[in-house]
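The complex is shown incomplete by one protein chain, all other protein chains being positioned as in the whole.
And then chain A:
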């Protein structure tokens, strides 16, 4: 029975994941994150980090330029909206293809180097894309203002099917269901589930094992008859396509694409998400993305007023000091909190949050003693 349980542990993991995503609004309600705008962000950045982890977690290549693919995805989606149709499906297909082609080019060049040189190359490419989007490519990207929809867009397919949005700016809709609010979240959520399933299959496949080999010992790979470059490139392109999908979804839920989406801070953010959650684990990056987006939402919303009321139990001079100190870590300064959180995790839990979860599970197993051995053995392993 134990064996049977083990064999099905992936199925169980998948079912738990599906249930958690679909019940997201209910589960996250108590922590104040049960509203659709934030849930959409969890799902979208979850996809981004999931894809990034296929590169970082499996092959060990640390890219600092994945925001470029996010941006390409967003621009492609807005352009598809403008030219073809407000339906998200063709827009997302084009976003994935565009980001895939783009990552093929950047990856092909950057993967000539490994380690820090690879990271620097990807960073340089992403910054180039960002600057191009800001300046030279203004006809395509609309520069500083960002690419927006307008009433006069052709929308060839929509017109052909007699779809008229009247005098208002159109919103994206999937055959009549508007991609905002809960429908928007569930659309992103279903895509997150599909992406998670694909990542799971890659992790368990011979291809995934080869990627782990690339991370572990490239020299041995070469002398084992394996050509490492195409393996790394394939992982790079797959993660680029995930980023393109995430970028497309950002534009689906809010039809606007700006160059700042490609900035290096956005590339850094997905690195943080993946490492915070646990690089190389399946669930980690999704959790990391959720934690960071949640923290951003909470801490950036704090202002002096809320702090003052929080410390109102203190005598006035102390209250003043407490507010001015904590004030540094919230609002505009929430990145300071993020940085501290990141340092704490990397120092005490180098394997990310998933390592923490595993330690707790192991502690629980040990304290449950010999009688519980059988059941402990069969517990689904979230780290895998």
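To be clear about the criterion, a residue touches a chain if its C-beta (ideal position, glycine included) is under 8 Å from a C-beta of that chain, and two chains touch if they have at least 3 such contacts; residues count from 1.
The working rule: contacts and distances are computed from a predicted model.
The listed options are "Fe-S cluster assembly protein SufB", "Formate dehydrogenase beta subunit", "Heme lyase CcmF/NrfE family subunit" or "ATP-binding cassette domain-containing protein", and the UniProt record of the chain not shown names that protein "ATP-binding cassette domain-containing protein". Note that of A:212, A:256 or A:361, the residue touching the chain absent from this view is A:212. Per the touch definition above, the residue from A:135, A:151 or A:222 contacting the chain not shown is A:222. The hidden chain makes contact, of the residues A:84, A:234 or A:330, with A:234. In the full complex, chain A touches the omitted chain through residues 7, 201-202, 204-210, 212-213, 215-217, 219-228, 230-231, 234.
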